[in-house]
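Right after this comes chain A.
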Amino acid sequence: MSLAAEHPVHDSPRSIRWARRRASAADAWGRFRRDRMALLAFAVLAAFVLMAFLAPFVSDRADFSAINTGDNPTNHPPDGQFLLGTDSLGRSMALQVLWGARVSLFVGFAATVLMIGIGVAVGLAAGFFGGWTDALLMRITDWFMVIPFLPLAIVLATILERSLTTIVMVIGVTSWPSTARLVRSQVLSIRERLYVDRARALGAGRLHIVGRHILPNVTPLILANTTLAVPIAILTETTLSFLGLGDPTQVSWGGILESVGTTAVKAGYWWQYLPPGIGIVMVVLAFTVIGRALEAVLDPRLRER
Partner candidate 1 sequence: MSVLELRNLHVTYRTEGGLVPAVRGVNLVLEEGDTVGLAGESGCGKSTIAAAVLRLLPRGTEVTGAVLLDGEDVYSMKPGRLRAVRWTGAAIVFQGALHSLNPVRRVGQQIEEAIVLHSSQAAHSAHSARSARARVGELLERVGIPAANADRYPHQMSGGQRQRVLIALALACDPKVLIADEPTTALDVMVQAQVLALLEELQREHGLSLLFITHDLSVLTHTCQRLAVMYAGRIVEEGSSSEVFTHPQHPYSRALTAAFPTIGDLASRMNPRGLAGDPPDPSALPAGCSFHPRCAVATPECTTVDIALRQVAVGRRAACVHVGVPA
Partner candidate 2 sequence: MTDTVVSLVNVRVQFGGGRVHAVDTVSLEVGRGEVVALVGESGCGKTTLIRSIIGLEPLAHGSITVEGRPVGRGRGLRALRRRVQMIFQDPSGSLNPRHSIYEAVAEGLRIHKVKGHEPTLVAEALAAAGLRPAERYLRRFPHELSGGQRQRVLIAAAMALQPALLLADEPVASLDASIRGEILALMRSYVDTHGVSIIAVTHDLGLAWNIADRVAVMYLGRIVEVGPAEDVLRAPKHPYTQALLSVVPEIEGMEQQILTGETPDPSRVPSGCRFHPRCPLLASGEADRLGFGDRCRGVDPELEPEVGAHQVACHAVYAALA
C-alpha cells in the first residue's frame, strides 16, 4: 500500500490555512477579552462610531444654517429640547458634537491610513533592500522626522486650500517617519532569521520571502502601531482645527472649541466646551487602551515562539 494511500489527507491546504487563521484569531480574541479595560474601551469606541454613523440620519446640515437656527435661544443651557444646550448662534451643541465625531474619526482613520501606508512602504523597502536604497530612504525619513511638526502643518495648511483632504495629507505626510523606522527595524531583524535563510536555500525569490515570511511577522506590529497612531491623528486634527486651520465648512470637535473660544469658558457655558473636549479625550483614550491591549496580545506570542 503506498504511503499516499496509507495517509489520506482530508484537508486542503486552504482549509488548513483558514483553520489556522481562525484558531489564532480566536486565541487573540480570547486574550483580548480578558482585558476588561480594553473591552470597555472597545465599547466606548463602538459607541462613538455609531454616533458618527447615525449623524446624517438624525439631522442634516440644514440644522446649522442660520435660517433654521435663527429662532433658537442662544447660549442656552441643556434642557428638554436641546440636550446639550446651544451655542452663541443658537445651534444645537448635541448635533455639533454628533457631526464633529464624523470628522474627527474620518480624519483620524484617513490620516492614519496614509501615514501607515507611506511608513510601511518606506520601512519595508529600506529594510529589505538595504544598501543605497536603505541609506537614501533613511535620510529622507530623518529629514521628515526632524522638521518641527506644527510649524510645517501650519505652513502647509496655509498654502494649500483648507479642506479635510488637506488636513489628512498634512497629518499623514508628517507622521510617517516613526512607523517607517519601526517597520524597518523589524524587517531587518526578521531578515536575519534562520528561517529566511532556509527559504532562500529552498529557492525562494524576493517576493516569496517578503510575502510569506517578512510581512506576516511585521503585520502585528503594524496593527498595534496603527491603533496607537489613530488617536495621534485625531488629536492633531483637533489641534489644527482649534488653531483655525481646519476646514471651515465642516463641524469638527476642534472647530467647535475654536468657535466657542474663551468666551464660553469665561461665561461659564460648560455645555459648549466640555462635550467636545470629553469626546476627544474619550476617543483618544479608547484607542490608546485598545492599542496597548493589542500589543500585549500580539507581540508576546511572537516573542515566545
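Please note the rule applied: a contact is a pair of C-beta atoms (placed from the backbone, for glycine too) under 8 Å apart; a residue touches a chain by one contact, two chains touch by 3 or more; residues count from 1.
With respect to how the candidates were assembled, all candidates are chains of the complex that A comes from, given by their letters.
Please read these numbers as outputs of a predicted model, since none were measured by experiment.
Every candidate listed (1 or 2) is part of this complex; the one in touch with chain A, counting any copy, is 2.
By the touch criterion given at the top, residues 3-4, 6-13, 16-17, 19-20, 193-195, 197-205, 208, 212-213, 216-217, 302, 304-305 of chain A touch candidate 2 in their complex.
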